[in-house]
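Before I ask anything, let me first share the structure, which is written out below as structure tokens.
For this depiction, one protein chain was excluded, whereas all remaining protein chains were kept in their positions.
So, chain A:
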Amino acid sequence: MTSQNQEVQLSKTILEMKFMKKTKEKVEKALEDKEGNAMYSNEITEEMRRSGNLVFVSTSITNCKNLIDGRLSFGGMNADIEKIMANEFAKLVEQEEKKKEKDVTDVEMAQGYSTLVNNMAKKFNKKSKNKNKKSKKGNDQVE
């Protein structure tokens, strides 16, 4: 009994026949590829073992630290440069200022907090008053 997994191979004499030219080329190529893989597989793994699986890309300090374009003009010295700066530099400065700014100023925070405290205080006052009323009502019913 032959196993079904085994590939069907054509015999040499058949491949030598004239009408089998194309098939012969195909078979030969497959054989070569197989041999090549077997030969190089060892080397590839060795090289990979040495260099690891990480790819290292080198870059300049400009990209590391997000440095800006160093050509700047202030006070209308060079109108052309300032036009270009208005697009890029001004935006970056704005972002930077925003970062520094607090979302809520200290005064606003204090005011907000005091109103919150008042609100909460009122709520508690109401609740306690309600409770008093309820308890009074309960007392009436009992009576």
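Assume a residue touches a chain if its C-beta (ideal position, glycine included) is under 8 Å from a C-beta of that chain, and two chains touch if they have at least 3 such contacts; residues count from 1.
The criterion applied here is as follows: contacts and distances are computed from a predicted model.
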*asked:* Looking at what's absent rather than what's present, what does UniProt name the missing chain, "Ribosomal RNA-processing protein 40", "DgyrCDS4078", "pyridoxal kinase" or "Translation initiation factor eIF2B subunit alpha"?
replied: "Ribosomal RNA-processing protein 40"
*Which of A:V8, A:A38 or A:V55 contacts the chain that the document leaves out*: A:V55
*What is the set of chain A residues that contact the non-displayed chain in the whole complex?*
49-78, 81, 84, 92-93, 95-96
